[in-house]
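One protein chain omitted, others in place.
Each chain gets a letter, A, B and C, in the order it is written, and its residues are counted from 1.
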Amino acid sequence: MTVRFGLLGAGRIGKVHAKAVSANGDAKLVAVADPFAAAANAIASAYGCEVRTIDTIESSADIDAVVICTPTDTHADLIERFARAGKAVFCEKPIDLDTARVEACIDVVAKTKGKLMVGFNRRFDPHFMAVRKAIDDGKIGDVEMVTITSRDPGAPPVDYIKRSGGIFRDMTIHDFDMARFLLGEEPVSVSATAAVLIDKAIGVAGDYDSVSVLLQTASGKQAMISNSRRATYGYDQRIEIHGSKGMVAAENQRPFSIEVANGDGYTRPPLHDFFMTRYTEAYANEIAAFISAVEKGTDISPSGADGLAALKLADAAVRSVKEGKLISVA
Amino acid sequence: MTVRFGLLGAGRIGKVHAKAVSANGDAKLVAVADPFAAAANAIASAYGCEVRTIDTIESSADIDAVVICTPTDTHADLIERFARAGKAVFCEKPIDLDTARVEACIDVVAKTKGKLMVGFNRRFDPHFMAVRKAIDDGKIGDVEMVTITSRDPGAPPVDYIKRSGGIFRDMTIHDFDMARFLLGEEPVSVSATAAVLIDKAIGVAGDYDSVSVLLQTASGKQAMISNSRRATYGYDQRIEIHGSKGMVAAENQRPFSIEVANGDGYTRPPLHDFFMTRYTEAYANEIAAFISAVEKGTDISPSGADGLAALKLADAAVRSVKEGKLISVA
Amino acid sequence: MTVRFGLLGAGRIGKVHAKAVSANGDAKLVAVADPFAAAANAIASAYGCEVRTIDTIESSADIDAVVICTPTDTHADLIERFARAGKAVFCEKPIDLDTARVEACIDVVAKTKGKLMVGFNRRFDPHFMAVRKAIDDGKIGDVEMVTITSRDPGAPPVDYIKRSGGIFRDMTIHDFDMARFLLGEEPVSVSATAAVLIDKAIGVAGDYDSVSVLLQTASGKQAMISNSRRATYGYDQRIEIHGSKGMVAAENQRPFSIEVANGDGYTRPPLHDFFMTRYTEAYANEIAAFISAVEKGTDISPSGADGLAALKLADAAVRSVKEGKLISVA
Partner (left out) sequence: MTVRFGLLGAGRIGKVHAKAVSANGDAKLVAVADPFAAAANAIASAYGCEVRTIDTIESSADIDAVVICTPTDTHADLIERFARAGKAVFCEKPIDLDTARVEACIDVVAKTKGKLMVGFNRRFDPHFMAVRKAIDDGKIGDVEMVTITSRDPGAPPVDYIKRSGGIFRDMTIHDFDMARFLLGEEPVSVSATAAVLIDKAIGVAGDYDSVSVLLQTASGKQAMISNSRRATYGYDQRIEIHGSKGMVAAENQRPFSIEVANGDGYTRPPLHDFFMTRYTEAYANEIAAFISAVEKGTDISPSGADGLAALKLADAAVRSVKEGKLISVA
């Protein structure tokens, strides 16, 4: 079976998914929709698919699944429409910035027996997958303490930040998901600190640019997250998991693995400077997992519930900073 | 000038300092005191010094300085006695487990115009010193976020733990000092989580074996500390500092820098398995700094005030865990 | 302009090039030829091209260029035929195992004003390219000494070895090309040692499995090459260049950049176990360079002359081992 795709949104991330779908032998990109005709046409021309409206894709019999890459505030509505239309849905994170809206959306998906995958791409990074596999293979025993470092090369425009839901819901949410993925047990408490150290305009916009978070599970497992909107040396993405028998860590990635040595010392190049080059394989693996689950009718992961759980941790982190205390999560 | 030393306590750490003093060209080990005659005699014989009582050392005209390596509950009293006796004092951490007692002791030192150095040996590790120098040299701009990882190869006996003041005052206190040393600004809040993941007997003794701490300064600088009483791969001691212009980190140390590669992969040996081999140079540098300050009459660092500040952070961490909230420190 | 391709040979390496051509936006795979219909059909079906005979491809007006992936003993003939037919030719190394035959072939290419690129794929590895760029950017000053390590995960079948021309012409030839690429000056002498240490059957077949080579240029620059047909830890491919101002090196590559630490030490996974996964990007870059040169009418590199030069070094190495002396090359 070939899974036939409609792509909603032809922007930056839409292009990534168009390429991943087209390169996958079990999938076919049938149509793309975008209010900007030029963007839709560019994808249509590059990958040999049609341009259709969202409405038309919704009613297209030749489309089995959609990839939602539209603005965040349209996600929940589109998920509901396409779940009702019987299409499998892959949606970029987040489902919505409001937990009540996310819960309502997940209800609709459940009632329509829909399929929904949320785009936590990092779970599909080959290096992080190898870490997960090392844990599953018993290499480190029981997981006890997780450290996640996630630093962006540079801050996004303040306009983006204003619409982002704040650093915890926009950036840390990936790390909350990763912590859940690695801890193997739900966090029950969140403590966070946050500050504006990089750009005062971010503070004026009501957000932070440098945050630290502690999570703890019922049995006492702990996760620490360190986030910054700036890393002069590139896109810093590390995880380190300590267990009862040992430790496993994923190293940073750089485009060129060379080293120059001279009187100043030994220098390796900066890391990737962009999430798309850093996570190229993760995006392809993610879509492949979605296609495989749709084809085989198996459970989809990460699910809407995973999206909701990460959002609740983000909300708790926001409260922890405001109230200066540890916040319990159900 | 040669600084003439009396050593109080001939146990494990006493031997380390006896060796460091003896090997230092500007110092001379004159006498050692210990209630266990065999221990004192062993040091006397190895380093060619006399065995005296503490009382005799206190009144010895041929002794300029003492190194206090006796049990913790004797530290404050001995510091006061020897400050009053006009001897420069190097005391192993902590001064005391009770902040009021520490404050009283520091008062006595101040009133007697005494000299007191507290044994936060890690400040003198050549690798951590190089990190500090990189910061001072402006290599990373303004310090913003610090991550300290400190994991012991194995837990001490439960009997030790009962007398230790708990993991925050016994183990994390080194990391609190290191955070202060590196942040360059006093922490104003502490959030901590703690659990018993390794050995239930530690929990029965009222302590934890796995803890995570967040510190924040008034300007928003943050430090994260991760501690465990167990690391199967050796003594894990890392620091990583992010600043406005970049990052500097100190790597772990191992006794043998080799790598074996075969079908299982590339394997480097475990780290040092003991704090004394890991920090051999730090102990020698520490005593050298004390000797130099005594000789030249310069300020001594880390001082009693540094010991007190770290203890207050430890107390705040204990409260944070108990009360489930961020604790402000003056 | 789109460069339209015919693929000669649908075996293992043919598939690699079929994929690279098809994925390149400036090229189109028009036809494939292979005596094994199933192999040709598989490529035709996967990439939407036709199956034709070599004769038909030779006379096809809709084909601008060919990729020769047929057995080695057909290379020179096919290069000549397609050069005469006015097609640009990309040929897998080697052109031939006999230098006289290679020279004759290059003559034909020259007389027909043909375009010929020889498949020294490693020049296009992004890490080795970054090394070359570091040299070109003056990072290490004048190149002085080069060390190349090239070890295969395992020996090929003895049947292959018998037809291979021997380890120097089959395996070391890549390193001879890399040495020429990096030294920036032609070697004038070759010293080699060789032994059978891995598999006696290789010796019975008249070949070696473990060889070491020294090259020197007229001005005294030196290159050392270490080759083995076995590396239990994966495909070992390193280069290290020392210059008047410093050193630049390319590190090995592994599929998963993780590290597991426990009582046995710190272990990273083995390297790639296959040249195709190790050099995936190199193959794509190589074809892209060929396409670009054909499109723009620019010089092609590595050329037939490069293939010839490397072969002459291989011949000299064979002689050096046999005669126990340094062999001068013109």
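The rule is simple: a contact is a pair of C-beta atoms (placed from the backbone, for glycine too) under 8 Å apart; a residue touches a chain by one contact, two chains touch by 3 or more.
Just so it is clear, the model here is predicted, and its values are computed rather than measured.
Considering the entire complex, the omitted chain makes contact with A, B, C.
Here one chain is not drawn; of C:Leu197, C:Met276 or C:Ala305, the residue touching it is C:Leu197.
Only one of A:Asn41, A:Thr56, A:Thr99 or A:Thr267 touches the absent chain when the whole complex is considered: A:Thr267. Checked against the full complex, the one of C:Lys221, C:Arg254, C:His272 or C:Lys312 touching the unshown chain is C:Lys221.
For chain C, the residues touching the absent chain in the complete assembly are 144-145, 147, 149, 151, 189, 191-198, 210-212, 214, 216, 219-222, 224, 226, 228, 230-233, 242, 244-247, 324-326. With the whole complex as reference, residues 232-233, 261-270 of chain A touch the missing chain.
If you put the missing chain back, the residues of chain B touching it would be 23, 25, 46, 126-127, 130-131, 134, 139-140, 245-251, 253, 255-263, 269.
Everything that follows uses one rule, which is that only the chains that are shown with their structure count from here on.
Homomeric contact chain B/chain C: same residue numbering on both sides for over half of the interface positions.
Centrality by C-alpha centroid: the chain sitting nearest the overall protein C-alpha mean is A. Overlaying chain A onto chain B using CA atoms gives a rotation of 180 degrees, to the nearest 5. Distance between chain A and chain B, defined via averaged C-alpha coordinates, is recorded as 42 Å. Spacing of chain B relative to chain C, judged by their CA centroids, is 57 angstrom. Residues of chain C in contact with two or more other chains: 261-263, 269.
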